[in-house]
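== chain A ==
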Amino acid sequence: MNLLASLFQSSIGKKLLMAFTGLVLFGFVTGHLVGNLQIFLPPEKINAYGLLLESLGGALWLIRLFLLACVVIHIWIAIQLTIENRAARPTGYGVDHTSRATLASRVMARTGIVVLAFLVFHLAHFTIRIGHPEWSEHSYRLASGTAVRDVYTMVVQGFSNVGVSIFYIIAVGLLSYHLSHGIVSMVQSLGLKNERWTRGLEGFAVIYCWGYFLLNAAIPLAILGWLPVLSGLIHR
Partner candidate 1 sequence: MVAEKPSKKLFSVTLRVWRQAGPAAAGKFVEYPAANVNPDMSFLELIDVVNDGLTVKGDEPIAFAHDCREGICGTCSCTINGKPHGPGHGIATCQLYMRSFQEGDVITVEPFRAKAFPIQRDLVTDRAAFDKIQQAGGFISVRTGAAPDANAIPVPKEDADLAMDAASCIGCGACVAACKNASAMLFVAAKVSQFGLLPQGQPERDRRVLAMVQTMDEAGFGNCTNQYECSAVCPKNITHDFIARLNRDYVAALFRTRFQPVSNAGGGGG
Partner candidate 2 sequence: MAKLESKIPAGPLADKWQRHKTEIKLVNPANKRKYEIIVVGAGLAGASAAATLAELGYKVKNFVFHDSPRRAHSIAAQGGINAAKNYQNDGDSVHRLYYDTLKGGDYRAREANVHRLAEVSVNIIDQCAAQGVPFAREYGGLLANRSFGGAQVSRTFYARGQTGQQLLLGAYSALSRMIGQGGVEMHNNAEMLDLVVVDGHAKGIIVRDLITGKIERHSADAVILATGGYGNVFNLSTYARQSNATAIWRAYKRGACLANPCYTQIHPTCIPVSGDYQSKLTLMSESLRNDGRIWVPKKKEDAKKNPADIAEGDRDYYLERIYPSFGNLAPRDVSSRAAMRMCDEGRGVGESGLGVYLDFADAIKRLGEPAVRERYGNLFDIYHEITAENAYKTPMRIFPAVHYTMGGLWVDYNLMSNIPGLFVLGEANFSDHGANRLGASALMQGLADGYFVIPYTIGDYLAGQKPGSRPAPDRAEFTQAEQNVTGLTKRLLDNKGKQPVSHFHKRLGKIMWDHCGMARTKAGLEAALQKIPALREEFWANVLVPGSADTLNQSLEQAGRVADYMELGELMCRDALTREESCGGHFREEYQYPDGECKRDDEKFGHVAAWEYQGEGQTPLRNAEPLNYEFTKMSVRSYK
């Protein structure tokens, strides 16, 4: 079998691809969060950051394509694995028993689907700006004098909608939950895990996921004015 076929068709190859694409997406969502946290700084910062990204030009599109490919592969293989795994046990047990598989690990497909739905909504909402043509018009003048798109206002307006914010919070919650299994799992799939540092890895995953969830959730909550200190940092 050639290399690509082995990766896409063998059970371990698929695991490796899941882990690798998972790792990329994990890196992406982490970076994305760091960028978003600039909402708590003056508007100048996040808008300059937006300019920086847009200035990448073709490279940005390459990155976007790569991320898209990762998403597609991650999902495509997840579907295959799920089908194969169901087929591997056509008759289930009369008594359901779980020794130690975490709930997070058992609902990966379901959390994944919600995250996917959110991703589609999120792209439509902020990147393609469906329903909000005015967001493309808003502009912001940086200290340097350059006029850029006003990302700050877009985010604040976007999350001022309670429904959107709740959906966002639920989605990042489920993504955190998804990652709580995914982070440890990808290290195992990449063949890098052993008993010596499993505990540390698991601890990291728990801290990361809570951190990821709380920091992400803080953005809409602050915008909605529901957080005492952070809400004060939002410029309206």
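Behind the choice of candidates: all candidates are chains of the complex that A comes from, given by their letters.
Here is the rule we use: contacts are C-beta pairs under 8 Å (C-beta built on N, C-alpha and C of every residue); 3 or more make two chains touch, one makes a residue touch a chain; residues count from 1.
None of the values given here were measured: they were computed from a predicted structure.
Q: Which candidate, 1 or 2, sits against chain A in this complex?
A: Among 1 or 2, contact with chain A goes to 1.
Q: Using the touch definition up top, name the residues of chain A that touch candidate 1 in the complex.
A: 1-3, 6-7, 9-16, 81, 84-85, 87-102, 105-106, 108, 181, 184-185, 187-195
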